[in-house]
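Missing here is one protein chain; the remaining ones are kept as they sit in the complex.
The block that comes next holds chain A.
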Amino acid sequence: MTLEKSSQNSSEVELLSFRLADEEYSVDIMSVREIRGWTRATPLPHAPMHVRGVINLRGTVLPVVDLSVRLGMEPVVGDARNVIIVVQVGSQTAGLLVNAVSDILALPRTELQPPPELAADCAHSFIEALTIVDGRMIRVLDLGAVLPDENAEAA
C-alpha cells in the first residue's frame, strides 16, 4: 500500500532492510522518518503484547511496536545494539523495534514478487512482496497491516 503510493511513479524502489531474529525484512524507505538507538520504553498497561510502550521522541509520545512479537516471533531483547525505526503510515507515526538495520537496497520494481499463497500464518499477511538480493530472500513489509489499526485495537 505504502509502497505503491510513495514510489509508484518510478520504476525503482528503495528499501531499508533490517534484521529481525536472523531473518531479513525491509520497508519502503519513503515511509521511514528516522532511525534511533534503543531507549527504554514506558510500558502501557493493558496494551497488546506487541506494543512495547511509548518513548519520548523530541517531546512527542511515540508508540513502539516490537516487530518481532508482531510477526509472531520471540520478543526482541532490548539492548544497546537494537534500533527503533520511526515510520509514518498515513497520519500515524510509530517506532518499530528491530534487531539491527542492515542496508539500503535499490531495486527495479519488477524484481518484487507477490508472496505465494500459503496457508494462513501470522506473519504472512504482513508481507507485501518478496525479493532476492545476493541470494538472500528479503521480505517487504506492509506497514499498514503491521501498525495497529485504530478500530481493531480499540475493540
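Note that in this section a residue touches a chain if its C-beta (ideal position, glycine included) is under 8 Å from a C-beta of that chain, and two chains touch if they have at least 3 such contacts; residues count from 1.
Criterion: contacts and distances are computed from a predicted model.
Per the UniProt record, the absent chain's protein name among "Chemotaxis protein CheA", "ABC transporter permease", "Fe-S oxidoreductase" or "Nitrile hydratase subunit beta" is "Chemotaxis protein CheA". Screening A:94, A:107 or A:140 against the full complex identifies A:94 as the residue touching the chain left out. One chain of the complex is left out; on chain A, the residues touching it are 39-48, 51, 53-56, 59-61, 63, 92-94, 147-150, 153-155.
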